[in-house]
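Here it is, the structure in full.
What you see is the complex with one protein chain gone and the rest in place.
Per-chain numbering from 1; labels A, B, C and D assigned in written order.
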Amino acid sequence: MQALYAQLLVGLINGSFYALLSLGLAVIFGMLNIINFAHGALYMMGAFVAYFLLNLGGINYWWALLIAPVIVGIFGMILERTMLQWLAGLDHLYGLLLTFGIALIVQGVFQNYFGSSGLPYSIPDQLKGGVNLGFMFLPVYRGWVVIFSLVVCLATWFLIEKTQLGAYLRAATENPTLVRAFGINVPRMITLTYGLGVGLAALAGVLSAPINQVRPLMGADLIIVVFAVVVIGGMGSIMGSIITGFALGVIEGLTKYFYPEASNTVVFVLMVVVLLVKPTGLTGRAA
Amino acid sequence: DDKTVKIGVLSDQSGLYADLAGPGSTLAAQMAIEDSGLKAKGWTIDLISGDHQNKPDIGTTIARQWFDVDKVDTIVDVPNSGVALAVNNVVKEKNGVYINSGAATSDLTNAQCTPNTVHWTYDTYMLAHATGQALVKAGGDTWFFLTADYAFGAALERDTTAVITANGGKVVGGVKHPLNTADFSSFLLQAQASKAKIIGLANAGGDTTNSIKQAAEFGIVKGGQKLAALLLFLTDVKAIGLETAQGLNFTETFYWDLNDKTRAFSKRFSEKMKSGAPPTMVQAGVYAGLLHYFKALEALGGNPHDGAKVVAKMKTIPTDDPLFGKGEVEANGRVTHDAYLFEVKKPSESKGPWDFYKLVGTVPGNQAFTPLDKSTCSLLKK
Amino acid sequence: MADEFILETSGLTKEFAGFFAVRDVALKVRRGSIHALIGPNGAGKTTCFNLLTKFLKPTGGQIRYKGQDITAMPPADVARLGLVRSFQISAVFPHMTALENVRVALQRQHGSSFDFWRSKTVLDRFNPRAHELLNDVGLSEFANTPAVEMPYGRKRALEIATTLALDPEMMLLDEPMAGMGHEDIDKIAALIKRISAKYTILMVEHNLSVVANLSDIITVLTRGQVLAEGNYADLSKDERVKEAYLGAGHG
Amino acid sequence: MAEAKLAERPVAAAGAEVLTVNDLQAWYGESHILHGINFNVKAGEVVTLLGRNGAGKTTTLKSIMGVIGKRTGSIRFDNKEIIRATSDRIARLGIAFCPEERGIFASLDVRENLLLPPVVRPGGLPLDQIFTLFPNLKERLNSQGTKLSGGEQQMLAIARILRTGARFLMLDEPTEGLAPVIIQQIGHTIARLKSEGFTILLVEQNFRFASTVADRYYIVEHGKVIDGFANSELSANMDKLHTYLGV
Partner (left out) sequence: MSALTDDTLPMTPRAMRDEMIVFAVMAALLAVVPFTGIYPFFVMQALCFALLACAFNLLIGYGGLLSFGHAMFLGTAGYVSAHALKVWGLPPELGIVAGTAAAALLGLVTGFISIRRQGIYFSMITLALSQLLYFIYLQAPFTHGEDGIQGIPQGHLFGIFDLSKPTVLYYVVLVGFLAGFLLIYRTINSPFGEVLKSIRENEPRAISLGYKTDQYKMLAYILSGTLAGFAGSLKVFVAQNASLTDVHWSMSGEIVLMTLVGGLGTIFGPVVGAFVIIAMQQYLAGFGQWVTVIQGVIFVACVLLFRRGLVGELAHLLRRSL
């Protein structure tokens, strides 16, 4: 029983990465109608930027949490301005392929310069160590990850679903021309949104740097699972992807305990089941 | 006689194994050609390299094309078991020479052995035996396995378990995790709960590095348990960092800082590497394998362009090279040489950027690898 | 024919999360008539259509078509029984030519077309009939024009031609004149009049002169319920209809 | 209250040209649609563009709004050249557009749809007046935008631009799909807006309706303005109208 609590908690921690990443994807899909395959690569960049900040600039983890998402976000906005912008109104397929290409380029370049086995990044001193919860030893850093990502997720949700800015964003997704004709600078808004989504990915990257190896392919391995989370939650649904992210972490954690061999597969089984029952995901609107 | 030779280095140039093989293997092959001294004796030796991208069909297509079009005699390196086995068949079909250094699968010298294949450096059997035996003898008699859930992991776990029990140890539990798992905390919690003295990592690459890193986070080593990585390369240790990797036990058959000869070679090698890295055991294996191959050619007095014949010759000459020392190519194609159990140094003990290992023990070649009577190679059943 | 009503509903109801878009509607459409469904915006006309053609599932009530209960039948089957609809927003196959648009419908008429091993030249036998239909709606010159490139009014006409190709017994037309210029309205009205000799037509239309000229009988819906039924002359004197729909200027 | 606020605002002197379109040409991709449109709208007027299906009326409105990819010629609004301006800037100058296809947003509920267009200047219609005009909307406030009936969507499309305070409204077939009662109401609304100093450019198929609100007409055919006359000259021009439009 105690072991089960531990697994639940650990699942929640993983879930917070899923939630952050799928949230970024959902924001981008919801607002730009782009399936951002580059998300994994940008997540990886977040971790690398944190590494550089520390090792080249002597800038610590806390500042990296702030600076890395901004740097990667700006990189994302440049991508949007120079490339993604031209895909507005086209089929999803093109956005997917373009971002897939971008992912290959980014990953390839990083692999060239930093090899494939990666670089070390250690846990900030303030968050080292752990607490004994009785049923498990909880590293402080993991606790921090859960709380911090929860806060970020909810703030993002509020921004998009509950503010006028969010209404603009949602409307612009459907009919950017018309929204622009109402007097809103849609292209700039879209660029910023992409920056936001990308920044979220980078933030997840920084968060994960102390836990996972900082490797060029760290995102590539994750991205398919995160896609599954977004689809299960309902493409483009903000709350859907947050909840599904956390829930999936927990379900995966339980699978790791009861039937570990299936823990990578369970996501896809769930996705098939969910789509069979609810064709547009748990909370999604029609594609 | 014909004194032209063409060698193809088939490796993973861009993926997971690019650091431990890849461009470094090509460099090692070049150095082997230079060091063989054959050029001065009137031989022409050409080298080409290719990227199999970890895809068996790309690997076989390149191999086949090399034999058919480029008239390659010998293929070396080939990390990634799947590709290695696929190429194995092509080499046999084309009667070339295959000196594999990069792949872990023991099948190359067992079920799938061919008269054209020589397997240098390491294999799963050796890794399991060397590590398992040494650690149990050192008192690590209860084990818990984190096993990558596919053939490679299963083979490692199976072989190690056999050694552990044979030496009086016990496996108290284990968990199979899927390939390319990002998060190991669940599994580590289970390992922690098992109270086993040794946590055996029967996995590879990113799975191994991430489990080591996260084990440190969960205070596993601090809590008194020891980690034993069954397959770990120098580049992995570099990637994890000493801070996290310290105290880790594992087996390799080569380390740059073993003796004067290895140091001399490594110095020359790392000067030519873009990254300045010393050779890994796979790259060292490419070098040593080729040196031995050249010896056989020289003994034959020319290149017969008949792979089986050359490999047969290689089997008759004992191996002896600056990197792996003395050993032999057995009838099944397995090369035996000493294996070393290492422990990762503490950061305070490390004196240079690549000064990572402490030698803990040596397993002689004839004990480290599959004994011939246990090999299932069909070449042996005559 | 035994029954004089081709389509009958009883107690037809559709509820959207507590909001009754259609409530307890009993509609009887006489065979061979042009029956108009009018009513203020949001009265539930389109919802009614969607229920009749099975694009929506009724919350309650029954639909009988040619004496058969079709309440639980999937949409494609209903179409096969000869009950075919047009859409409020024009529905064509944009990158197919007008001829191909019509031909796809004719093809359906003659079997299921799962024959992927045959050449599509077998479809050429439908060409004469397709041209005839295009001619009927005045689209001869557009036969080889992709539908996207056609003006709006022509698309509506094409949609009607496609519907006619199915040789339906009953057609449901949702605002066939919406967005059309006067000329086109007259053309389509004449067309509807002409085809009504063969088919039963149920239509929704806000253009009163069209309703007045074409329809044999009119049902007025408000707030999902039937308010009145009768011919135009009677209804335009009905105070309730005036207030709910026609407004001050009429009658 | 709203009236009071409106009265304070400086209204362009009646008679001054607010919009002048000169030799406007426009393209959809490769196809050349407008071939030189010329007309003007004076402050406080209701001007209606008439013409057959496909004549280029909608394209003209879209060109003014700046949502057509390629356009040349001159469009002056409030003495500013806007032929090259982006549509968001044009909107900020005080032009509001109600498109033919309504453009209701499915992912927004009715309230959000209504509140979506930002207020570009003070003086728009307050919500309670909008609800008196269109009672249906008030009832369905929490529905998803596109779940409204066709006519309700049309009402919503008109309602939302009345809020923005733009003084120049372009309505593309605002009566399409509306019940006669509602059409009458819209007629009254337009009349009231006009009396409050709004300027309105209308595109209509429903000539009968147009004739109740318009001050002047322009006839568009094949991407050109081929004729124009005032409402007072209407009876004299009925014959011409008949040939142009088949009315």
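In this section, a contact is a pair of C-beta atoms (placed from the backbone, for glycine too) under 8 Å apart; a residue touches a chain by one contact, two chains touch by 3 or more.
The structure presented is a predicted model; accordingly, all values stated were derived computationally and were not measured.
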Visible chains that the absent chain touches, using the contact criterion stated earlier: A, B, C
Of C:Glu4, C:Asp115 or C:Glu141, the residue in touch with the unshown chain: C:Asp115
Residue ranges of chain C at the interface with the undisplayed chain: 53, 55, 74-77, 79-80, 84-85, 87, 91-97, 100-101, 103-105, 107-108, 113-120, 122-123, 144, 146, 162, 166
Sites on chain B contacted by the missing partner chain, in the whole complex: 13-14, 18, 22-23, 49-51, 53-58, 60-62, 64-65, 68-69, 81-82, 85-86, 88-90, 105, 107, 112, 149-152, 178-179
Residues in chain A touching the chain absent from view: 35, 83, 86-87, 89-94, 97-98, 100-109, 111-112, 224, 227-228, 231, 235, 261-262, 264-265, 268-269, 271-272, 275-276, 279-281, 284, 286-287
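Please note the rule applied: only the chains that are shown with their structure count from here on.
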Distance in touch steps, counted as few as possible, from chain B out to chain C: 3
Pair of chains joined by more contacts [C-beta pairs], A-B or A-D: A-B
Cα-centroid distance, chain B relative to chain D, in whole angstrom: 76
Centre-of-Cα separation between chain B and chain A, whole angstrom: 36
Chain centre separation in whole Å, for chain C relative to chain A (CA means): 48
Chain contact graph, described as a line, ring, star, complete graph or other shape: line
Which chain pairs touch, all of them: A-B, A-D, C-D
Residue ranges of chain D in contact with chain A within the complex: 65-67, 86-92, 96-97, 99, 103, 105-108, 112-113, 115-118, 120, 164
Interfacial residue positions of chain A with respect to chain B in the complex: 3, 6-7, 10-11, 13-14, 108, 111, 115-120, 122-123, 130, 136-137, 139, 141-142, 210-213, 215, 217-218, 221-222, 253, 256-257, 260-265
Partner chain D, residues of chain A touching it in the complex: 164, 167-168, 170-171, 173-175, 177-186, 285
